[in-house]
Structures are given as structure tokens and as C-alpha cells.
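Handing you a structure now.
Every protein chain but one is kept in place in this view of the complex.
Let's look at chain A:
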Amino acid sequence: MKRQAKLNIILFLVFIFGLSAVNLLGAKSQTVSQLEQRAIQQRPAFTIDRFFEGKFTREYDNFFADNFAFRTSLVQVGTDMKQLKGMPVGDTASIVVQGGDNMAVNMNATGEATEAGATAASSTTSKYLILNDRAFTLFAYSPSAAEKYAEALNRFKSSVDPKVRVYSLLAPTSIEFLDNEKYKQMSDSQKVAFDHLNELLDPSIGRVDAYGALNEHRSEYIYFRTDHHWTALGAYYAYTKFMDTIGDKPVPLDRYESGEIEGFLGTAYKGTLNVDLKSNPDTITYYTPFVDNTYTMYTSKGKAAVKKVVDPNYAKRGNGFYAVFLGGDYPWGEIKTSNKNGKRIAVVKDSYANAFVPYLLPHFEKVYYLDPRHMNENMLDFVKREKITDVLFLNNSTVARNDGIAKLLNEKMDLGK
């Protein structure tokens, strides 16, 4: 009995004190988590006020958790460990709902049931289906979201000068073209959603049938496996349909010089840390614009920076390789080309448009993009000021899933009023 007691106590104390010491003495120099794309909680300042408000203790808990020894490797090990709770039978399919909790604390019902019925699948979580080595985000159709989006576009059309041409491009996500019926039916039909949405659009808004183009080429590498975006190839096929809609001729893809970046692990990997995704990274194929251009992007503080439209160097900075296209998501940007045809297009977009915009350079004098999440100028004023001739709304099927974008669009049309 004595021996058991001694060994038990020694092991316990060594481990607890050992890890505490390592933790205490470890450098707290990290400020950003590349993997999670967020700032690491720094040591919070102590004031009596902040303590009584509960802010200090909450932030300290986060600080302690975020800076824990070996955190990055333990996070991966933890995810791998969780795979052990299942039995691998048949298809390797799994569903991951990602909604992280910084404090490593689950204040669960311990007899004082407070949030026993609360749901985790709120709007801040994403549901991924991982089938073998591919990840998909599931689509759940919300007719009211689609209606609000159509309304927003219609409102825009009626508010701008009637000479401005307005187009809508809806980009489906990869689950739509999954050939495995069994798993595809877990997701609602985006075709139905898009058809319904298009019916609600004002007839003077041009509809781009990107869906048709992607469907035709569904067996090609048009979507990433570890990321929720389409590839540059997928964006190209959508671009050809856009050219059809505006009555212009698409530039053949082989006109572009291309390059490849290997080892791309995108958003789906970051959201799940799934080991099958990790061992099958994506390859980004990019097509370098050949038209002379100057690309200036503007930050939310109004600072301007000149960048390259397609810049493979972004892949080296660990920001997320998709930033190769347009350098990432900024409030707005302007690309001046050497074309002098008087046509100026503004793309109101989500990040799907990043891979799409480069293809517009041969056709327009100026290509602008606006990100409704970040821009702080009134959209309608912008169109007037820059004398935009064409406006393209390019969004993926999320607009038919929740009304966040529709709300933002309306906000940006109301700004300053």
C-alpha cells in the first residue's frame, strides 16, 4: 500500500509541477497564431475595475490557454486522438462542426443546468463533411435569405443610373458536384436555390450561368479539396460564362503563363485539422495576367498599397495560400489596365471573386472590387464617383443560406444617409 501511494504521489507531483514550470518559464513571445489566423491573447493588464467586471479573469484564462506549452502540437494530437472515438467502417466519412472555445472550459450542467439545451450549431459554426480526402461545406437552403439577397440587388439596380449594367453571378460550392448521391443528399440542391433566386431578380439584371459551366467541367480540378474556394480553373469557366452574358469573347486559358504552388492546406483543413486532408494537400495553379496593369488596394484606414494581381509570393508567408489571388480580402481595390475602351467594372464580391477578377483585365479599362464586409464608403456614391459602367455581384451560395451578405449590402447602400 505504501509503495502504491508513493509512486502515485510522485508521478502526480512530478507531472503537475513539471508542466506548470515548463509553462511558467516558457517564452510568451507569440503574438499571432498562423494556424488559426487570429491574435494570441497577451497577458492582460490588471486593474481593480477590470477584475470586478470579470474581464481580467476571463482574459487571463484565455492567455493561459493560448500560451500553454507545446500548444500547436498538442492541438493536432488532440484532434487525432478524437478520431479514436469512432469505428472506421465503410466509407471514411466524417462530419466536423467547428466552433472553438478559447478557454478550454466547458461550463457544463453539473446539476445546475444553465444552458443544457443550448445549441452549438449557431451561425458562428461551420459544418464540414469530409469524405476520404476531400472536404465539403454543407449547404442548407434558406428561401428568406435568397429573397433578401435578390431584394438587395434589385434595390441597387433601381438606385444607380439606368445606363449602368448590373450582373449577378452565383457560384456553387463543391458539394453540388459530388458524384456520390448518398452523401450529396445531405446538402440541399444549390441548383434549386439559384433558380429560385434568379427568378426574383429584376429582369434587367444579367444572370451569369456559372453553374452551367462548372457542371460541364465537374470532373476537372475546379474546386480545392482542403479549402472552400474554387480553383483558378473553376473561376475561369465561370468567367467564360460571364463573357457570354456581356457579349464579349473569352481569352483562351493557354494565353496565360501558369505556375503551380504545392502543399496548399486551406480553410477546411484549418477548420478541422483532419489528418486525411493534411496528407493530401492541394496544388494552386495560378495564371499570370499578361495585360499591363497597376493594382492598388486600399485598407480600411484608407492607406493605399500597390500589389500584384496574382502574386505567388503570398504562398510563402503562411497567410493562407489563397491570398496569391489579389493579396487577400481588402475593403476595395483598383486595377488600371492599358486598355482604353472606357469600360469600368466594379465587382461586389466575397472571396470567390479573388480568383475570378484577374481574368477581367483584358476587357476593361479599370477593374474595381468592393468587399461589402469592410468597405466604409457608400456603394452607390462609389459607383457614381468612379463612373462605373458595369457592376457584377459575385457571391457563392452562402447568400442563399444566410442573410448576412444581404444585410451588409443594404448597409453599404445606406451609409452616410
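Note that contacts are C-beta pairs under 8 Å (C-beta built on N, C-alpha and C of every residue); 3 or more make two chains touch, one makes a residue touch a chain; residues count from 1.
Basically, contacts and distances are computed from a predicted model.
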Checklist entry - Going by UniProt, what is the name of the one chain that was not included in the view, given "Alginate O-acetyltransferase", "Oligopeptide transport ATP-binding protein OppD", "Cytochrome c-type biogenesis protein" or "ABC transporter permease"? => result "Alginate O-acetyltransferase"
Checklist outcome for this item: Cross-chain touch to the chain not pictured, restricted to A:Leu273, A:Leu360, A:Met375 or A:Met413, is A:Leu273
Next on the checklist: Please identify which residue in A:Phe68, A:Tyr221 or A:Tyr298 touches the non-displayed chain.
Outcome noted: A:Phe68
Checklist entry - Which residue from A:Leu25, A:Ala45 or A:Met87 sits in contact with the chain not drawn here? => result A:Met87
Checklist entry - Which chain A residues touch the hidden chain? => result 1-9, 11-13, 15-17, 19-20, 23, 35-38, 51-54, 56-57, 60-61, 64-66, 68, 70-71, 74-75, 77-79, 81-82, 84-90, 93-95, 97-114, 116-121, 124-127, 129, 140, 182-183, 185-186, 228, 267, 270-271, 273, 350-351, 373, 395, 398, 404-405
